[in-house]
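Note that this complex is displayed minus one protein chain, with the remaining chains in position.
Take a look at chain A:
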Amino acid sequence: MAGGKRGGCPDAAGGVTIWVGGVPLREAVTTQAGVPIFINNEWHDAVSKKTFPTINPATGEVICQVAEGDKADVDKAVKAARAAFQLGSPWRRMDASHRGKLLNRLADLIERDRAYLAALETLDNGKPYSVSYLVDLDMVVKCLRYFAGWADKFHGKTIPLDGDFFCYTRHEPVGVCGQIIPWNFPLLMQAWKLGPALATGNVVVMKVAEQTPLSALYIANLIKEAGFPPGVVNIIPGYGPTAGAAISSHMDVDKVAFTGSTEVGHLIQKAAAESNLKRVTLELGGKSPNIIMSDADMDWAVDQAHFALFFNQGQCCCAGSRTYVQEDIYHEFVERSVEKAKSRVVGNPFDSKTEQGPQVDEEQYKKILGYISAGKREGAKLLCGGSPAADRGYFIQPTVFGEVQDNMTIAREEIFGPVMQILKFKTIEEVIERANDSKYGLAAAVFTKDLDKANYVSQALRAGTVWVNCYDVFGAQAPFGGYKASGNGRELGEYGLEAYVEVKNVTIKIPQKNS
């Protein structure tokens, strides 16, 4: 890494090298205007030649410059993708099983470079290195392998149509897919998007978050190395209002998939409607209820509720940010939760003891501190934390609020930070009504030993995922997505493939039908 450019990052892993088009940044940075854009398996500067800095959130210092893609670059990428998708192209004629093989190969390459990728992720995003390495990278590899297997298994049907006809369906790729991914799990969100899109034979124009562009661009190298034909995957670092908007309003993009805030989700759906009615899938915000019944295993429930909120610095769309605790165990639960939050280790994300790193950037950091003030102002009881946790970098103390009421800002809005809200409830009917009283519906959980309660609550909650006696359990096999304003469509699992195919019905006149 170029001296000085590291920005004095707390890099205990020792020297994370940034790569630019296959060349370590140390050599490349002197000749190029930052980490470039990936189009057609080649590296390009932004058409505008503009760059933006990406920041190490642990120090607030610049890591390096990155090419700033906008509309002109999106146009270039869409053209490359469209060319790769022409009838008769190598990608269109490739055996489905071979697409699977390429995805498996990509997983192999990520596994090979796992330590480097994990370090890069930590440097750019701030999450603890142990988490990047053990959780994020593990899930990335498994996700790609899972979708590799689907490539030749997502079947069309033959249909017993009335009359003398032969009728069948083909599952065809949608075409050019715009994919806009967030900064909280940069690599994993990239895998969630690429896996189903490539397994089903689509081509991709991906915009990566301006906060965390580095790991996704490194993956671009591996995509090329794995042998994907040029133009199949194109990756553009840039900002939402420029590059993101160019994708969602593009007339030659067939589908857009977005993961991020509900606010931006509205803009994307609108842009799709106003342009070419492209297909839209959205995975948006949440304010997920986590319901603890008094018969639950207390140790486990406290542990899981803590994890549900504080995991990834609280930067999870599915964070369990409304913890409803039944009256008779409320005090003990609060006491233990505070104890647990106080013992959470905040610090250098490259230190193996660290459980919580910095928030991703200054904007998020300030927004979270603002919510904490609102909580205090509106009468919630601040039980621990509530302040910055370091002199520099975007660290925030693990914060717990008790006696939170449903109408408080911190109980209604997505904080996306290490701030836990604990609410009290009496009856199961009451808590279901309160849990569902939200514009969001991404995830929910219930902790109980009672089979009837578990079944009843999991049916009653309006959320795309309900965990019973656990939280944040993800696997490539299980679908994930939101009810209501938490999104449209599902990712992962077999359901995750549906967003990436057009179903074509072919009907042929035949002389005589026989069963």
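Operating definition for what follows: a residue touches a chain if its C-beta (ideal position, glycine included) is under 8 Å from a C-beta of that chain, and two chains touch if they have at least 3 such contacts; residues count from 1.
Definition applied: contacts and distances are computed from a predicted model.
One chain of the complex is hidden; its UniProt record names it "Aldehyde dehydrogenase 1 family member A1", one of "Defective in cullin neddylation protein", "Auxin-responsive protein", "AP complex subunit sigma" or "Aldehyde dehydrogenase 1 family member A1". Of the listed residues A:50, A:79, A:101 or A:462, the one in contact with the hidden chain in the full complex is A:101.
The missing chain, though absent from the display, is touched by one residue of A:145, A:207 or A:306; that residue is A:145. If you put the hidden chain back, the residue from A:273, A:345 or A:508 that touches it is A:508. In the complete complex, the hidden chain is touched by one of A:38, A:52 or A:91, namely A:91.
The chain not shown here touches chain A at positions 88, 90-91, 93-98, 100-101, 104, 142, 145-146, 148-153, 166, 229, 451-452, 455-456, 475-477, 494, 508, 510-514.
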